[in-house]
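Only a single protein chain was left out; the remaining protein chains are all shown in position.
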Amino acid sequence: MSSLLPYTDTIISYTIAAVALPLVASLINFCLPVKSKLAGWVSTLAILLGCVFSAMVFAAVWDQQPQHVQTMWFTIGTTKIFAGILLNNLSVMMLLLVSLIALPVHIYSTAYMKYDDRYSRYFTYLSFFCFSMLGLVVVDSLVLFYAFWELVGFSSYLLIGFWFTKDKAVQANKKAFIMNRIGDIGLLSAIIILFAKFHTFDIATLFISDNLVFKSVIHDGLWISASGQIPAVWQYVACIGVFMAVAAKSAQFPLHTWLPDAMEGPTSVSALIHAATMVAAGVFLLGRVYPLFTDSELTVLAVIGCFTAFMAATIALTQNDLKRVLAYSTISQLGYMILAMGVGAYGSSLFHLATHAFFKCLLFLVAGVVIHEMQHIKEENDLDIDPQNIQYMGGLRKKLPLTFIVAVVGSLALIGIPLTSGYLSKDGILIQAFEWSEGRSAWLKLIPAGALFTSWLTAFYVSRLIVKVFFGEFRLLKKYPEIKLHISDGGWQYRVPLILLAVCSLFPLFSLNPFFYEKAWLFESLKPAEFMARENIYHTIIPIGVNILSVFVIYAAYAIYVKQNTFSFPQTGFFYRLSYNQWYLDKIYRKAIVKPILGLGKTCFWFDRNVIDGLIHLIERTSRMVASLTAWSDKHIVDGFLHLMAALVQSIGNFARKFQNGKVQYYLYSMLLIVLVLFILKILI
Amino acid sequence: MITLTDFLLVGALLFCTGMYMIVSKRNSIQVLIGIELMLNAAILNLVAFGKYDKLNNGGQVFALFAIVLAAATTAVALAIILNVYRRYKTIDPDEIKNLRD
C-alpha cells in the first residue's frame, strides 16, 4: 500500500502534475508584467490541465484501493519523517472539486478582472491559492498539511487584501489573518500532541490504515494506546486545537467574523475561496482527523455547528449587502457541515461540502455579475451609491435573463428544493440529525430542530435576496429616473462558468434519483459502514415537511418584498437589530478583546515610555555623565600626561639642541669636561 | 738633580695653559698657538722620559717626529684658517657654526 518509490505510478504523477501546474502558472505570472493579459490564460490553462489530471486521478482512485506513496523527507535523531501523497476517496473528491470549481472561476476572472491594474498579480495569487489548496488535500503528512494550511491562509490574505488601497480591504485581510492565526495555533498544538503521542506525522498511519488514533482509548483519565499513555487532558487539548483550526478556516462560531469582512476582495475570489474551497478546508481537516473525536466531543461539534448555522441564518435575514448575505449563508451552510460531522453523518457532511461548493460558487459569480453591472451603472451615471446594496436593485431579471435563471437554480439548491443537488445533501444531514437525536436527551433534540428551523430561515433569506435583486421594479431607476442603463449578462467568460456551475448544481451530477439522498453515488462511497438504511419515518417526513414549508416561506418572502401588501417585519425590533448588527459579535469582540488588548498595549506603551524609557534615559544620562567625566579626565589627565611627556621631550630636545650649537670650541669644551669628569671619578673611586 | 716629576709638572702646566687657550680664545690663530703649547708640553714629557733610553733614543726620536708633525699640522691648519677667513671674513671659531643642525 505504501511504497517507498514515488513517482513510478502514473496516478501519482498525475496528482503531482495537477498540484504543481498552478504553482508553475503562478511562477510564470509572477515574472510577467503586471498588466499582461497573458497571465489569465496561463493560469486558466494550468487549472484546465489540472482539472483533467484530477479527473483521471479521481476516476482511478474513487472507490478503489487508496493510493499512498511516500519518501523519506528528513531524519531527526532516530525519528524518520516521511512525506508523500495519500489518495483516498476524501482527497480525490476534494482534488477534483477544487479543480472543478477553480476552472470556471478562472475563466470568469479573466473577464471580471480585465480592467484591473494588477491583472497578472491577481492570477499569480489565484494560481498560488489553487496550488496550496490542491497540495493541502493530497499530502499525507501532518507537517506538510500544516505547511499547506498556512499557504492557503497566506494566499487568502493576499487575495482579500488584493485591493490594498481600500482601507476596508486592509482591515479585512488583517482580521482574516489574525483569526486564521488563532486557528493555526490550535492546529499546530494538535499536531504536536499527536506526534508526542503516536510518534508519527503520517495521516495514513494515524487515521486510516493503522488508525492508531481510533484504537486508542480514554480510560480513567488516561489516554491509552499501543505506544503508551498520557493524561487524557491532552486528547481534549488536541481536539480543541483541531476545532479551533476548523472554526477559523471554516468560519464557525466564535471565529467566523472574518468571513463576511473578507468579501472586500474581488468577487471571483470570494466565490472561489470564501464560498467553495478554502472554507471547506476546515471541514476537510475534520474529515481527515475524524477518528480523533470521541462521542461527547462530536456532540459539542454538533452543538456549535447548529448554533453557527442558526446564528448566521438569522444575520443573513437582514443584511443589505449582496455579498454579505451570501457570506452569512456560507457560514450557515458550513455550520450544517460541522453539525453533520458532529452527528456522525460523515458522508453527508462531505456530500454537502461538494454540492455547496458548486451552488455557492454559482451564487457568488451571479453576485459578481450583478455587482459588476451596478458598478457599471454607477460609473456611467456618476452616482454615489454602494453597488453591493440590494436596496438599490430590483427587476434585474429582464436586464440579466441568464444571470437570473442561474441565480434561481443556485438559490433553489441552497434552499434545498427537490431536483437540485442541495436537496440531496441537506436533507441527508437533517434526516441523519434526527436519527442521531433518537434516544438522546431532550436538549440534544434541539439540534435537529434548530437545523430544521434554520433551513426555513435559509429559504426566507435566499428568497428575499432573489426577490430584491431580480423581481419588482428597479429601485435605482425610481430614485434616479434620468439614468441610462446599458447592462447585460456579459461575454462568454461570464456565461460559460455560470451555465457550467448551474448544471452542476442540479441533481443529475450526483444522483440519478432526485429524491433519495441515499442513492447519491458520492454519498454511498463516503458513508460510514454502520449507516442506517432507509427504514424509519424521518426519511419520508422530513423532506416533505421541509420542502412544503420552504415553499410557503418563499412565497411569503415574495409577498413581502414584491407586493409589499402583507405584513412586514418591524424594522426596529430587538431581533431585527440583533440580526442586522450581526448579533453584535464584532462589537463584543471589539469591546471584549480588541479594547483590552489595545488598553494593554497602551499600558505597555506607557510603561515602556515612562518606566523603561526612563530607565534607559537614566542609564543614558549616567553613561553620558561617566562619559563626560572620562572625557574630562581623558582631556586633562591622559592628554595632559601626554602633553607633559611631549613638553618634556621637547624641552629635553631643546636642551640637548643647545649643545649642538655648531661651535667647535664648545664641543671641545664638553669633550674635555667629560674626560675630566671621568678622570675625577677614576681618582675618587 | 732635577727629577722626572719636575719636568712632568711643568709639562702639565703648559698643557693646561694650552687647553685654556684652545677652549676660550676667540681667534683661530690663538687657538692654534694653544695647540702648539699642548704639543710642546707633550714633547717635553717625551724628552724627559727619553733621558732613560740611551740605546734606542725612543723618546727623543718621537719628540722629533712630533715636532715635524706639528709643523705639518700647523701648515694645514693655517691653510684652513685662511680658507675660512676667505669664506666667512672672520677667524672667530664661534662665528663658524655651519656644523650646527
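Should a chain be cited, it is by its letter among A and B, assigned in written order, with residues numbered from 1 in that chain.
The working rule: contacts are C-beta pairs under 8 Å (C-beta built on N, C-alpha and C of every residue); 3 or more make two chains touch, one makes a residue touch a chain.
Heads up, the rule we're going with is that contacts and distances are computed from a predicted model.
Looking at UniProt, which of "NADH-quinone oxidoreductase subunit J", "Probable chemoreceptor glutamine deamidase CheD", "Spermidine/putrescine import ATP-binding protein PotA" or "Energy-coupling factor transport system permease protein" names the chain we cannot see?
Spelling it out: the chain absent from the display is recorded in UniProt as "NADH-quinone oxidoreductase subunit J".
Over the full complex, note down every shown chain the hidden chain is touching.
A, B
Contact with the hidden chain only, please: which chain A residues?
Missing-chain contacts on chain A: residues 669, 672-673, 676, 679-680, 683.
Tell me, which residues in chain B touch the chain that this view leaves out?
Against the missing chain, chain B presents residues 1-10, 12-21, 23-27, 29-30, 32-34, 36-37, 40, 43-44, 47-57, 59-65, 67-76, 78-83, 85-86, 89-92.
We adopt the following convention: only the chains that are shown with their structure count from here on.
Would you kindly tell me how far, in whole Å, the mean C-alpha position of chain B lies from that of chain A?
117
Hey, which residues of chain B end up touching chain A in the complex?
Touching chain A: residues 19, 22-25, 31, 93-94, 96-101 of chain B.
For a test of understanding, state which residues of chain A touch chain B in their complex under the given definition.
Touch residues, chain A against chain B: 657, 660-665, 668-669, 672.
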